[in-house]
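Reading through the structure tokens given below for one structure.
Apart from one protein chain that is not included, each protein chain of the complex appears where it belongs.
Letters A and B mark the chains in the order given here, with residues in each chain numbered from 1 onward.
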Amino acid sequence: MTVVPMETGLLLAGILFLLGLVGVLVRRNVIFMLMSIEIMLNAAGLAFVIAGASWGQADGQVMFIFILTMAAAEVSVGLALILQFYRQFKTLDADVASQMRE
Amino acid sequence: MFGTIWIIPFLPLLSFLILAITGKRWSEKTVSILGVGSVGISALFTVLIGIQFLTNPPPGHFVVQTLWSWMEVGSLTPAIAFHLDALSLVFCFVVTFVGFIIHLYSSEFMEEDEGFSRFFAYMNLFVGSMLILVLADNLVLLYLGWEGVGLCSYLLIGFWYKDPQNGYAARKAFVVTRVGDTAMAIGLFLLFTSFGTLHIDTLLDAASQNWATGTTMAVLASALLLGGAVGKSAQLPLQTWLPDAMAGPTPVSALIHAATMVTAGVYLIARTNVIFMLAPATQLAVAIIGAATLLIAGFAALTQVDIKRVLAYSTISQIGYMFLALGVGAWSAAILHFMTHAFFKALLFLAAGVVILAMHHEHNMFKMGGLRKELPITFWTFLIGSASLAALPIVTAGFYSKDLILWYAWAGEQGNFWLWLAGFAGAFITAIYTFRMVFVTFYGKRKSEISHKPGKRMLIPLVILAVFSIIGGLVETPHTLGHIQLFSKMLENVLPSTGILHSGISEELILQIVTALLALLGIYLAYYLWLKKFSLVQKITQVKLLATSQRFFFSGWGFDWLYDRLFVFPAVWLARINRRDFIDLFYDGIADANRYFHQELRKTQSGQIRWYALGILIGALITLTIVVFI
Partner (left out) sequence: MTILFYIAGVIAILSTIMVITRLNAVHALLYLIVSLLSVSVIFFLVGAPFIGILEIIVYAGAIMVLFIFIIMMLNLGKESEEQEKRWLERKMWFGPGILAAILLIEFIYIIFPGFQKNIPESTVYPREVGLSLFSTYLLGVELAAFLLLAGIIGAYHLGHRSRKPLHRFFEERNPK
């Protein structure tokens, strides 16, 4: 039947996480950055579930539920911020918002 | 009564604190009541304690009052403790009594000065420090007072600090005396490493038991102490600061630079006389320094035109007499001369202050003249002070003390002909320059109008001091004149008596008559040159050699010039070429590196969130690498 080595599962989570990270670093569009963050969160959840499953425990799944909750809250606030950002700057370029430096 | 010794220095210090913290709020009247009153009450306590001390002497002829332990570092355990014996008593009396009179005078002299309360605060601090100095029972506390009076001297010379010249004079006094103080501090270290204590009585006992006469250590220690004394008392070779110190207000010159502080060196040597007697070489050096200083300063005083500088050089010269007395072992004679000198020199300075105030702050004697009728009380008191300084025989205090010094220089075991001759010649010069000052200032034609008539608070001190300048010497008279020995009897428990080589009334009498005649001759010469035949003086000064020597004397024997070349210029030169030295470069380098890294790191603060995310990534990478591979 299914023989899934845990290492492979964790590696998949790692690759997905890094792809999300690259996305955050490369994209200037805030919507894409937010999407990339979702990828990273999902990858982290995947790692939890794989690790939990390999011990036959429910804890990994519980953690995923928490991550899911957190992602939902984060996305709702983040999208609202994007909305405000676009209204203010008439663009989605994250580099425009560099006034924090001053 | 002896339990109240602590009050004597405490009151001026308390008044200093009050004036220093809240002085600006109060009227001049309140300030002067506080400033003068505190010293006055101290003087009262001193007199009361003194009376008890003399009528009902404590066992051992000294009292110690330990207030508290100051610090404990190993075996160094100095206490805040006061040691009162006859020597301290004389100094206490002069400091508080003359100090009180000068404070009273200042309350009028300094009227309507911006820094009225500041002046009294400093003066009170000075009196407090000086009392700590003379009452200290250990050398650490003495050093505290020593530095305290040095600080007050600095503050008061530069009292009118808005003129940079005054600030310069103050710094010069501070730095030059610091040279002596450093020597003294090293001397204290040496004494401490030798005996493990700085308590004066214990130290002196240990020294007399452990050191043979003429030991190298004794010579070294006493020479270092002498260094401190020379700096403080403006003796050769550290005398250059005192004439410049006249930049301070006149009461300051009277109190600090004539009556009290400059004699601290005399006190130090008298207090540690045991160590000096163990080192005959140093004691001879003391005598030679005294003799040389009194001559050099006397000649310098002859040529000055600034009335206060004449008095300053005269002070140096008179302290030279005290050193001469200390050097020949005439301890009580030195202290007697200190006391009479405090009276008549304070008197002269205060009277000069009246004249200067009356003459629109003019210091040049040759622009004064003819003040005899305008300022009669000042004139008479000034004349009494001058007579005392010139040691006019029998009627003045200065005669008795100076005569005693000359007698011991001649007849004492450690005296010799040359030391006597120096003192003898000095007496002649003293008479000349003193009466030159009197004749030029008070006689002749009037050259300018009087601007300020002295009030009661200025004249009463003059009169009191004039009385003491006359009768102050009667506590000790020579064999030929009644042989009163109150003063030396009082001091005999503290200071050793002086051995006499050749005695004999007739010899003493001849010396006295010669000295007296010489003083009178000096006065007459001054009268002849500066009053009767002033043209002769002008003619003399046109002779090239004499004019050159006059300029030489005027500059104080060129010591300032010499020290500038020897010490000041090389130091300035070194400072200039070494402006960017290694240490500076090092610290500048740190600053530059910080600035550079700041500029570089600033660039990372771009405000762009993606760069920050990249920073997190790199940080995570580095951390992970360290965790995994190391």
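Worth pointing out:
The rule is simple: a residue touches a chain if its C-beta (ideal position, glycine included) is under 8 Å from a C-beta of that chain, and two chains touch if they have at least 3 such contacts.
Worth saying up front: this structure is predicted, and the values here are computed from it rather than measured.
Within the complete assembly, residues 1-12, 14-16, 18-23, 25-29, 31-32, 34-36, 38-39, 42, 45-46, 49-50, 52-54, 56-62, 64-66, 68-77, 79-84, 86-88, 92-93, 97, 99-100 of chain A touch the chain that is not shown.
On the side of chain B, the interface with the absent chain consists of residues 614, 617-618, 620-621, 624-625, 628, using the contact rule stated above.
As a convention for this text, only the chains that are shown with their structure count from here on.
Work out the mean CA point of chain A and of chain B, and you get 84 Å between them. Across the interface of their complex, chain B is touched by residues 21, 24-25, 28, 33, 94-95, 97-102 of chain A. Those residues of chain B that touch chain A in the shared complex are 605-610, 613-614, 617.
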